[in-house]
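Just one protein chain is left out here, and the rest sit where they should.
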Amino acid sequence: MASPDFSLSVADCPLIQVEGWDGTLGQFESSLSTSLGTKLPASVGETVRHKGFLVIRVAPRRLWLALDDGAQAPSLAVDPDLGCSVSLDEGRVRFRMAGADIARVLSKCIAVDWRASAAAPGRAVLTSLHHVPVLFLRTGETACELMVPRSFSRSLSDWIADAAK
Amino acid sequence: MSSNHKRLSMGGRIDREQPVDFTFDGRKLAGYRGDTLASALLANGVTLVGRSFKYHRPRGIFSAGPEEPNALVTLGIAGRREPNLPATTLELADGMVAESQNRWPSLAFDVQSANGLLAPFLSAGFYYKTFMGPTRRAWMFYEHFIRKAAGLGRAGTDPDPDRYEVRHAFADVAIIGGGPAGLSAARAAAAAGARVALIEQDFLLGGQLLAEPSDSAAAAWLRQTEAELESSETVALMKRTTAFGIYDGNVIGLVEQRDPTNRQPVGEARQTFTMLRARSIVFATGAIERPMVFSNNDRPGVMLASAARTYLNRFAVLPGKKIIVATSNDGAWRTAFDLAAAGAEVTVADLRASLPAALVAEAAQFGVVVRAATHIVDLRGGHAVRRATLNGPDGQSEAACDLVCVSGGWSPTVHLTSHLGIKPAYRDDIGGFVPGAFAADRFGAGSMMGAYSTAGAIEDGHRAGTQAASFCGKSGPAPTPSKLDLGETAAAQLREVLPAGRGKAFVDFQMDVTTGDIELAHREGYESVEHLKRYTTLGMGTDQGKTSNFPALAAMATLRNATIPETGATTFRPPYTPVAIGTLAGRAIGHHFKPIRRTPMHDWHMTNGAEMLEVGLWMRPYFYKQSGRDVNEAYVAEMRNARQAASLMDISTLGKIDVQGPDAAIFLDRVYANGFAKLPVGRARYGVMLRDDGIVFDDGTTTRLAENRFFMTTSTAKAADVLSRLEFLLDTAWPDLRVAVTSVSDEWAAMSVAGPKSRAILSAAFPALDVSDAALAHMGLLESEWRGRALRILRLSYSGERAYEIYVGATAGEQLWSRLLEAGRPFDLKPYGVEALGALRVEKGHVAGPEIDGRTTLDDLGLGRMAGKRTGFVGDVLRRRPAFQAPDRQRLVGLECIEEGKRLRGGAILFLPGEKPYGHGRGRVTSVTFSPERGRYVGLALLAGDVASEGSEIVAVYPMKTETVRARIVSPVFLDPQGERLHG
């Protein structure tokens, strides 16, 4: 019997990864910031919302641009002396979860403290779900997303659905 | 139905409006909501509850908590059957089915209690002396009978229908124990602003306060404090939850029982394993009362004094009418007074010669008979005590009784702190062990720290709660400490072993260890507590010796004429109370045992006859049922098709890594044993990586997409290891190289088309692309798009045939797979599975996992020429160490079966003809296949270089099937050594 206070839906998850070289990170970031027309999240786990995409810092020198549904990818010209980019359009899926029961369900899935400031709305947490690396994105008081590797997505959505029973 | 004839008409914390039916050994009995199984059995006058482990002696209910050594029962039927549960911790629920253990044919008449008559032979060390060592064979013979006779309950074998859950939780302050100290700590920490988890194993909060009358000041304090905590949003009250282990980083393992009185537990886990991560911990685990050691002290009807008080005041059960309270301290007198007030005839036998006048006066008021300087030496009564022999100032005397309450003082519960490696420290003033020094984030409070009075525990808890919150940076205004003074006086402790009668005097009830066993251990030199424990099995029962630990130390200290701290303390390890393995596994069983990886073409395989195989976490097609009746028939057919027409393989499981940056070529030049710096753009190259020690790490193909960009593939098995290793080198060894490595394994669906007709199939499937040999030469790359997704075609061969690897965006994988099959139909294109893939590569002499096994070098595998004279790559120096050049070093060879109708097997051991097949042999067979080309079994093997001359014979021995097969040593390339088929 599924919890009436929890929902899970699955969608594609277009991403672009950009990474700057060590030593010239400042230049890379200011150039990227200009080209995107937005400031960048300062530390790992922070996100910045911009028209059509969310910028997430996933590592000290690595950012993900997560495109909204149907949004056009921003045009990026990364100077190869400063960094590089790689399209991660196909390799992940996005689980959207919501409902009053969400914290209870997720406590059976990931070791993330729903009430911690590191998991507050707008924050991203790279963590493990049943030993698989996932990106947890807190989107609201009782809503969040998980970006999970496509090959594991069915196994993991089963795992979550089972937790919601 | 039996009556609750031992139940009082009033009082207690049971709900008389809610009767509960249960059965014990098939007898229908009733209790009330709020009972434990133990209290309900006592209320029904059931005193005999189980038989002991070794001597099958009758045993009753000894305690009222998790320290219970005797009253272990099996609960539930069929798949829910669970043995060895203490009746004292089981919350009574409707329909509960409990059985006594370790008795045959019945609890009251047990034939093996004759073991008691054999007792002189069953002393400590008996099994070892008799059945191990020189007479080991005797053990082989007797083991079956002994195992049947000894032991506790039996687990069920049916699948468990219940659900178990694993959960993560977080808190600022975790407080373990919901007695006065824990409650007070929770109140203080919550008031300071901390997020608190209060953990209590019982289904009620209160700890020892539950033994106080339900209309007392203590009960009022408890109600008020509980209400306060319940209304606090920052306090999680976790009842029915046992902290079974404390781990590094303040991770606490909890097991929570589902409320058994919940009649509709749909979907709710029967038990939940919670990993609680706390910033600070308050240990308020209380203390456990000590028994007294005298002859026949294990008889049903002997009970800890505090337990008798709990049964009386919490459960409204008067467990006896004629009661002797044997004690060494003031506390047990409370039990005597309460029992007397409830109508029992009570005698206090206190060890002390001089007794507190106030207690003696109070005893007179209650009509309690007081005997100073008196202790029990022996008891009589089989299934229930009848008479006690007392030894007092006037010599020995007899007294009739139906209940004996004992109290040898208290031992702080230091089990959990012991898990953290905190050594217990002996405190002479309380005659017991308390935890030694705590780290800054851990605190102790209440009787576990030796603060035995309620007032002291509450005060101590308040202090610990405040400090624990403060450690987490929470120091809001402190509440007024709440007060409750029950006027307890200091607990004097029994520190010595008293002279007993002639019958057995038990120290460890559950393991049937007596004072005689400890004396024997001492005589034989097992004086250290750790040796004593192992020699006598003391403390090794499911109760981990909670009641026996201190009396045993005292006994050994007396024998050694040493102090207790000199004698030492044992180390307690998790779990505090037994935890079912199924609870720790939670939902990670069956298809959730591990996460499953599916390729983009998974559904196609499932609906098109693939037999699937687990390869690591991946599900891969093993073979297709339409290819043959079984795997052996199918893979040969699939191989033939690849050699004669064309075959399609899902290779999406390969590891794929995007390597980018101005220094990418330099980086690859260092990580691969063969060079990549000069690889032209648009070309692929097979590469081998070594470990630092010179052993082969992994192999794969890397393609140069652009000047600064490469596309690396790894083996399926090593994908994660390779990426991590590349990151390691970049982060720790060569941080100056500007290179980014990213896993793109899940981005791409990958498939290989292999066979002489593969080019024609590509032309048909991609009419707009030029796949001619001029445009796409061997090891060439073609990049394009297909239905809006990126497309990469590499001309690579693993099978030895002309072949192409096609990579497309994962979301289009299944579409492209179907498109290729459709385009390939006129050319007989058929899918094949991993068995055929493995067979094709063996026939071609390509090494894979069985050969790259973490022990082989490039030279071993015949790949030394790849590195040539290059230097400066990972593993370059150590691969050239002398030991790797030894002439008898095992090297890759091919083997061809030369016996008609026989086969080679992977794992077979190789011997020279005529050599005795014994030991490790000269080498081993690593991979085999039936070769349609050669019409016989062929295989790859690693064989000592000094005997591996091509053309000579070798014998492959497979002891598992007692097979011996002759084979000829040949080149490992069984097919097309010139590589002409790559262009066929």
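Observations
Order of writing sets the labels: A and B. Residues in every chain begin at 1.
Just so we're on the same page, a residue touches a chain if its C-beta (ideal position, glycine included) is under 8 Å from a C-beta of that chain, and two chains touch if they have at least 3 such contacts.
In the analysis below, contacts and distances are computed from a predicted model.
Comparing "Iron complex transport system substrate-binding protein", "C-type cytochrome", "Sarcosine oxidase subunit delta" or "Sugar ABC transporter permease" against the UniProt entry of the hidden chain yields the protein name "Sarcosine oxidase subunit delta". The chain not shown here is touched by just one of A:10, A:78 or A:111, and that residue is A:111.
Of the candidate positions B:354, B:480, B:607 or B:871, contact with the unshown chain belongs to B:871. Summary of contacts with the chain left out: across A:10, A:44 or A:73, the touching residue is A:44. For the chain missing from the display, the contacting residue among B:26, B:161, B:249 or B:767 is B:249, taking the whole complex into account. By the touch criterion stated above, the residues of chain A touching the omitted chain are 21-24, 27, 43-45, 58-60, 62, 81-82, 111, 118, 125-128, 131-133. Listed for chain B, the residues touching the missing chain in the whole complex are 247-251, 275, 277, 421, 439, 670, 692-693, 720, 724, 727-728, 731-736, 738, 871-874, 877-878, 880-881.
Convention: only the chains that are shown with their structure count from here on.
If you average the CA atoms of chain A and of chain B, the two centres end up 32 Å from each other.
Across the complex, chain A is touched by residues 165-170, 195, 266-267, 275, 277, 587-588, 591-592, 594-600, 617-618, 652, 658, 660-662, 708-709, 735, 738, 740, 742, 744-748, 789-790, 809-811 of chain B.
Interface of chain A with chain B (complex): residues 1, 12, 17, 19, 21-22, 62, 80-81, 83-84, 86-92, 107-108, 110-113, 115-116, 130-132, 149-152, 154-156, 158-159, 162-163, 165.
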